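This is the structure I want to talk about, given as structure tokens.
A single protein chain has been omitted from the complex, and every remaining protein chain is retained in its original position.
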Amino acid sequence: MSRASIVTREIDLARLVEAVRSPSHGAISIFVGTVRDLNDGRSVSAIEYSAYTAMAQEELERIADESEKRFGVSAVVIEHRIGVLDISETSIAIVAAHPHRAPAMDTTRYIIEEIKKRVPIWKMEHYSDGTREWVDPTRVAKQTSPA
Amino acid sequence: MSRASIVTREIDLARLVEAVRSPSHGAISIFVGTVRDLNDGRSVSAIEYSAYTAMAQEELERIADESEKRFGVSAVVIEHRIGVLDISETSIAIVAAHPHRAPAMDTTRYIIEEIKKRVPIWKMEHYSDGTREWVDPTRVAKQTSPA
Amino acid sequence: MYTVTVQLFASYAELLGSTAVELPLASGATVNDLLRHIRALPGAGRLPSAPRIALNRTFATPDQIIEAGDEIALIPPVAGG
Partner (left out) sequence: MYTVTVQLFASYAELLGSTAVELPLASGATVNDLLRHIRALPGAGRLPSAPRIALNRTFATPDQIIEAGDEIALIPPVAGG
């Protein structure tokens, strides 16, 4: 199994966990991102993810390498799904196994924070009122009052 | 599904994840403990877990309540397996869903740290040389040299 | 005067050779009083100086008073997870 994949099908968490399970590990830390029905006060009906797939996979690999340098060698698998996802569906799973629990948890946290900053994946939110918008986390939240 | 269970069968992680998945959550953080083949330099062949089940379940519930007070309301399920577990098998799964990722991850970390301190579960390690010993995390590690 | 049952687990059950012991307690006895009785049992010499006690499935303080019918347990160092 490749360590970092951009996929267009459902993410099978159990399969990812089995891929890292090993006699030398005592801890598996997992982060799962799911599609939420509300963002910035707006009712969301679906999210469409797209990616610069070739770079995204390489950037995920680099982040996994960095986490090993910081927290020690671990087994890491990352899958990010793209395409149109319904509410509650899994968009990402990060699975890190390590002999000990603290570095396993530090690894998943490091990886998700870095993904949010620099992996070329984008999402367009589809709202319940029929509109849609690209999500831009770098944009300051809209003012609710002009004052 | 009960929020906190001591079980004697295999832990089905996918089932626990589905129990917390919800449209209002954007993040699911999971901690899985597995049986490691090495502890304190000794080769382990299996671990036998036992519990004061009634109190363990109540203490797990109290820890889940505390985590909600600290990190906000989330959906939490905890399963701890008892009995004889082979190397690599899952002994515990903690699953926490939350609207946002940071409190989801803080919740699983808080819960596993508290479990290690105060949930009445014990383990006897079976070693490859045929001996066995109760694990006592409060005991200072054995000196390797009398000096 | 009444009799209480103390549940024993894991290493403590091994030390005392049983998974439960019955002990006589005077009315108003505290957790500390209970511990004195436990330390007098055969095999109790290897218990730590202050083993943890649970009363009704909650960790108890040394001066907590034990009531008839309380669920009592001696809790070895825990190692879950």
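So that you can tell them apart, the chains are marked A, B and C in the order they are listed, and the count of residues begins at 1 in each.
Simple rule for what comes next: a residue touches a chain if its C-beta (ideal position, glycine included) is under 8 Å from a C-beta of that chain, and two chains touch if they have at least 3 such contacts.
Just so it is clear, the model here is predicted, and its values are computed rather than measured.
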Displayed chains contacted by the hidden chain, counting the whole assembly: A
Identified contact with the non-displayed chain, of A:7, A:38 or A:55: A:55
Contacts of subunit A with the absent chain, listed as residue ranges: 33, 49-52, 54-56, 58-59, 80, 91-92, 112, 115-124, 134-139
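Keep this in mind: only the chains that are shown with their structure count from here on.
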Neighbouring chains common to subunit B and subunit C, by label: none
Intercentroid distance (Cα basis), subunit B paired with subunit A, Å: 24
Multi-partner residues of subunit B (each touching 2 or more other chains): 33, 112
Per-residue multi-chain contacts in subunit C, two or more chains: 81
